[in-house]
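Up next, chain A:
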Amino acid sequence: MNWAEFFAMNGYGFYVWGSYGVALAVIAIEIIAVRHRRTLALRQLKLMNDSGDAQ
Partner candidate 1 sequence: MAINWFKYSAPSTFYGLAGKLIPFFAWPAAVLFAIGLYIGFFVAPTDAIQSEAYRIIFIHVPASILSMFIYLIMAGYAALGLIFKTRLSSMMATALAPTGALFALISLWTGALWGKPMWGAWWVWDARLTSELILLFLYLGFIALHASIEDPRRADKASALLAIIGSVNVPIIYFSVKWWNTLHQGSSIKFSGTTMHVAMQQAMFTILVACWLYVIAMGLARVRSIILEREANTQWVKELQEAK
Partner candidate 2 sequence: MNKLTMLGVLGLVIRRDLLLAMRRRADVLTTLVFFVMVVSLFPLGVGPEPDMLRKMAAGVLWVAALLASMLSLPRMFSADYLDGTLEQMMLAPQSLTMMVLGKIIAHWMLSGLPLVLIAPVLGVQFDMSSQALWVLMLALLLGTPVLSLIGAIGAALTLGLRGGGVLVSLLVLPLCIPVLIFGAGAVDAINSGMSAVSNLSLLGALSLFALVFTPFVAAQALRISME
């Protein structure tokens, strides 16, 4: 089972890996986006807490 033949998908490689590639990319981007949103929310909270303590 050589890898070159595997990736070629006897000619349909572009379509198969094109769809899986984009699907995995979309999932990865979504994971990153959700993590990023969480850090933003926490940073906002820290700001509010610090300003809260400062008063």
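Criterion applied: all candidates are chains of the complex that A comes from, given by their letters.
In the analysis below, contacts are C-beta pairs under 8 Å (C-beta built on N, C-alpha and C of every residue); 3 or more make two chains touch, one makes a residue touch a chain; residues count from 1.
Since the structure is predicted, the reported quantities are computational estimates derived from the model, not experimental observations.
Novice: Chain A is shown by itself; which of 1 or 2 touches it in the complex?
Specialist: Only one option touches chain A, namely 1.
Novice: Okay, in this complex, where on chain A does candidate 1 touch?
Specialist: It is residues 6, 9-13, 15-16, 18-20, 22-23, 26-27, 30-31, 34-35, 37-38, 41-42, 44-46, 48-49, 52 of chain A that touch candidate 1.
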